[in-house]
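All remarks here apply to the structure that follows.
The full complex has more chains than appear here; those shown keep their coordinates.
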Amino acid sequence: MNGVSLLGDMLQTIAERGRRFLSLSGREEAGTGGVEAICETLLSSHGEASGMALAKTVLDRWSRFDEKQRCDFMVMLLERFGPDAARLEKAIDNYRGLRTPQALLELHSAAEPRRQELIRRLNLAPNGIATLVRMRENLLMMKSAQPDLDAVDADFAHLFGSWFNRGFLVLRPINWSTPADILEKIIRYEAVHQIDGWDELRRRLAPDDRRCFAFFHPQLVDEPLIFVEVALTRSAPAAIADVLREDRAAIAAAEATTAVFYSISNCQQGLRGISFGNFLIKQVVEDLRRELPKLDTFVTLSPAPGFAQWLAKERKDNASQVIDAADRVLLEVLDEPDWASDPARSAAVQTALTAAAAHYFLRVRNSQGKPVDPVARFHLGNGARLERINFLADLSASGLRQAHGLMVNYLYKLDDIEANHEAFAGRGEVVTAPAIHRMLRQARPPRALAVLRGQPPAGGTAARGTGGRGTGELTS
Amino acid sequence: MNGVSLLGDMLQTIAERGRRFLSLSGREEAGTGGVEAICETLLSSHGEASGMALAKTVLDRWSRFDEKQRCDFMVMLLERFGPDAARLEKAIDNYRGLRTPQALLELHSAAEPRRQELIRRLNLAPNGIATLVRMRENLLMMKSAQPDLDAVDADFAHLFGSWFNRGFLVLRPINWSTPADILEKIIRYEAVHQIDGWDELRRRLAPDDRRCFAFFHPQLVDEPLIFVEVALTRSAPAAIADVLREDRAAIAAAEATTAVFYSISNCQQGLRGISFGNFLIKQVVEDLRRELPKLDTFVTLSPAPGFAQWLAKERKDNASQVIDAADRVLLEVLDEPDWASDPARSAAVQTALTAAAAHYFLRVRNSQGKPVDPVARFHLGNGARLERINFLADLSASGLRQAHGLMVNYLYKLDDIEANHEAFAGRGEVVTAPAIHRMLRQARPPRALAVLRGQPPAGGTAARGTGGRGTGELTS
Amino acid sequence: MNGVSLLGDMLQTIAERGRRFLSLSGREEAGTGGVEAICETLLSSHGEASGMALAKTVLDRWSRFDEKQRCDFMVMLLERFGPDAARLEKAIDNYRGLRTPQALLELHSAAEPRRQELIRRLNLAPNGIATLVRMRENLLMMKSAQPDLDAVDADFAHLFGSWFNRGFLVLRPINWSTPADILEKIIRYEAVHQIDGWDELRRRLAPDDRRCFAFFHPQLVDEPLIFVEVALTRSAPAAIADVLREDRAAIAAAEATTAVFYSISNCQQGLRGISFGNFLIKQVVEDLRRELPKLDTFVTLSPAPGFAQWLAKERKDNASQVIDAADRVLLEVLDEPDWASDPARSAAVQTALTAAAAHYFLRVRNSQGKPVDPVARFHLGNGARLERINFLADLSASGLRQAHGLMVNYLYKLDDIEANHEAFAGRGEVVTAPAIHRMLRQARPPRALAVLRGQPPAGGTAARGTGGRGTGELTS
């Protein structure tokens, strides 16, 4: 990393020198007014000679902006760095007249907001990409208040999609030999099961039966983009405590048969919507198979972040087709504190709760016809199958709050991934282990029959939802 | 590089597995027919799950295509992977109606040829970027015969501009400790002064007073993009033989005062038009100054590739305002073999020849109002000044053929670069050392007076051309 | 480090295979009996063919030995792997007869215990050196009980002296980008000012004004041998709290004028007596000067580990020539708890305490005529000068226990190091800042005059001790 930082120093010097040429310091006016002029210069022919210096000035100044100024900056990008309207009108007319490839090319080019090229040139600054990612992170926070900024965000997203193309990412193992500054970020970015300091981090990385992998971009050497934590085990765990328990005995990696992906975290808010996760899992599966040929099962242990919220709504809805009166009473146990640590009460609620969960995953759909659970959408969309719903699997406060302690195993079976994906993406089917259908069936026998009519693709059973009607319609 | 190749192997495996899912081998039809279907699949939702496999299949197949098939492939990209015409019509109407940012966003998006996203997805294949660069190299050769393909080329160029953004390039020194496979490419790609094998390469890289630097892209680890060769000397050389002579005595780098950029070569035809050269020189200047604080002069020793051709035309043109009858006779010496090695004859032709050259650089302009010499355009556009025209500076066959043996020093003075660039880019002025004006004046005294009226910017003398009128009009 | 571990795997395989040839598992007898036979085989010609396997077997077995067996092993090395007595007798006779170089060569060779070659061959095992270092660590613990083992230890020390020759060591910066497994060892090995976990480690490594450097051996890639922690400041600190305070504000490294070596720790007990420390400090000084040219002062902030113990003895000795009756009373304050946090009491004791300390450093000598304080011996022997004695400088429990809170600055002035070292090593002089002599003088005026007669070497004042007589005799 020394080489990289030497280069960084050098770029810094070049950029500083350029600044001097331009006497940019002299132009330093408050707010975005001065910045707009510099941005225009950067887009002009000067940008070719002094691009680095100009870009650095803009990014430095942005870094010192307060929230108000940052908002002004984005509005400026929206209003002043859109396309040249006159040129666009002409290009439209020309295209409608000629319909040649050249006319189209000009139309596309004329319709491109000038800020796209501006952002490209801002990337000339030393370490520009890191600042641009933070810039978009900031922009995403503004968008709810200012929906118009969607158009600016679209340009960032478009460029980031090109720059963070999977073809440019590098998979690196994260382990106890990884530099501390990166490990520190793993602690910070872990979004699923919080890491309580370095001792816990060590327990997740150092034992022979633990692995972690992250994607990096060559220009962001010490910033992981996304990472996955893996436990090597002899069977798919049914509770997160089995994986994270401090006093567990590690096994030899070579003896493991199962790789459990128990936590996947995106690190960069500024890259939201730029998808790496599906590539990550598939590549890690290949990597682990190569290293440990005895591994034959690849499975997640995943949260169900939307379940409790959905269930609360159903329980309140007296017309619910999911929760009948008997269940409604049973489920009241969930409102009592400590029910989960009381064997009697938890036994009482188990059947009703898991039946509701089976329904939640198999039947309930969002307006695109996909499951409402975002984690389910992610793994099913990747070609995994819904393998098991685990009761009392995450007894942490957040686990109980989000999903009444349920967790889910999704199974990645390499030979079925493609067919599963096709079933899910094309026909909206959720490929599922038969046992999950039985949960459903036990709870609500009459409906289960309908399900059985579907053909189970790829060794599983397909549950076809009826997209677009919010909570699932069971009689479809 | 081992790590990289391991990763390569792994990506290969993932891609092969994906191929199997899709039974792509089964679909292998001759020609581009089958490829078109795969490209469509790659653009569809399947592309997310099996993108790597699909992309690899397309690129593998393209690699085996003959020229005819490759041409068909490009025509397919042109005709079948343009924008969705109906969507575009709608987007135009919508934009003309609403003129909102969202409407513009949709217009830009609808006008984007679908092949842009296709090319992005092709980059998912292991080592995809290398094949895409070769694909464009091939496309550039086709374009003269099929100008319509310009539109396809524009899409490649657009994406390459993003992907090879200066912010992602890495400067690496090339020396005698560089891996042989990269050095072999330096031999192959050297475009200015041919390298005759490894012994000559060693003479250019190993001595203490020789340097070489190249830009690399992180995903093309063993492919230099552009490189510059540097000689460290005690004064600016007036002839290339002084730099390349086998029996010269090296000096200690720490004693050098002058860094001579005597050869700059672009390596990748497929990246034509994606500009790195200006960044390269400036960064190398900074790098050398940091390492060797005694260096105070940064200068090129450059060819004048267009001079002989231009002069031939002038000599044939009896109405030439540059060559008068006396000169025309003198210059006939140039048609004799071996004139350059004959002191008498070369002395006879020197004044007329260098005066013509001064005119060529200072007065003659292309349709954009810039000098016709491409090397001059490059360095002057970077902010260098035209410092010296050297007679009998390159006596190689190509040096005599291209420029009757003339070579040029361009001076990079850091504190003037910005002003020089501004003068050149903004006002079309060629910033020049006074001596070059005197060459001109000696030849054509009356006109020289006019020149002197201009204000010399940045310590040099400015020669203002009159763009657009081909050969220069001296009375401007 | 991947490459290294791959190599490690490979060596492992080779060694395992060799084991099989020898059916060594079959020979696995309890205790050292079996090991002795294997050691003999390793020394025989078989050692050439199967050395790796044999060496691995011995080291593996040793690793599983209990303390008793390890002791037996060392006794075996002592008794069975000394020189060949008959050959030695003959070599002595031969040498006394001939006195030729060849006879001497044979004598030296015959007198070499066979265990030296045995240890060399044990180093053939994969990662052998690490086990050998642990082996000596263990041996050092046994030596007090079994002084005869000195002879075995001498052989280890002799070989380690060769293998860990400064010429083979590599200096590496330790910072927040260092792999966690190495940082973990820094926490563990810090011997001067304990590091309380990762947060404190970060405060010592990450800020711009903090540095750390360690020596490594190429074959012990993740084991630091010795490290030094450095604070960059604007003046030499008088108390360790100034350096370690959690809430201090970091300064920019480029603004620092002073580098403070505030902690030096040896990491490997098994390398005791193999000296690296002097090389470490000098190389770090050069390294920092190169990076930060504004640094002009290099100084330690060091403990005085022997002071309290020495003072206790003097206070008990009514005949002490150092502590007079008045001081004895004053110094009783030191026996009260919390005196150090009570301004009145600490003011009362200051003069007497620092005068005693000045005496301790300047006058008291051990049997080799050197100061009794080991830290003083180390830095003075390196050519530093005793610069300042700091009162209330380390208020930690151990600081108060060891040295009543005193700490010392030793100054490394590059141009004086050689002369200082010469004065110390050759003439037993302690080069000292004049202020320290004044401390002494204030306390005991009559004696101070004597001191002033000495010539202050290298800009300091020389205090000449009288080795061998315990507390210093001032009139020598």
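Letters are used for the chains, namely A, B and C, taken in the order the chains are written, and counting of residues starts over at 1 for each.
The rule we apply is simple: a residue touches a chain if its C-beta (ideal position, glycine included) is under 8 Å from a C-beta of that chain, and two chains touch if they have at least 3 such contacts.
As the structure is a computational prediction, the values presented were derived from the model and not from experiment.
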Subunit number of the complete homomer, 3 shown here: 4
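The rule is simple: only the chains that are shown with their structure count from here on.
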From chain A, the most remote chain by mean C-alpha position: C
Separation of chain A from chain C, taking each centre as the mean of its C-alpha atoms, in whole Å: 51
CA centroid of chain B to CA centroid of chain C, Å: 59
Chain A and chain B, separation of their C-alpha mean positions in angstrom: 40
In chain B, residues with contacts to at least two other chains: none
Residues of chain A defined as touching chain B within the complex: 7, 10-11, 13-14, 17-18, 21-22, 45-46, 48-52, 78, 82-83, 92, 95-96, 101-102, 104-105, 107-109, 111-113, 120, 123-125, 128-129, 148, 150-151, 154, 159, 161-163, 165-168, 170-171, 218-219, 275, 278-279, 282-283, 286-287, 290, 381-383, 414-415, 417-419, 421-422, 425-426
Chain A contact footprint on chain C (complex, rising order): 1, 176-181, 183-184, 197-198, 202, 206, 222
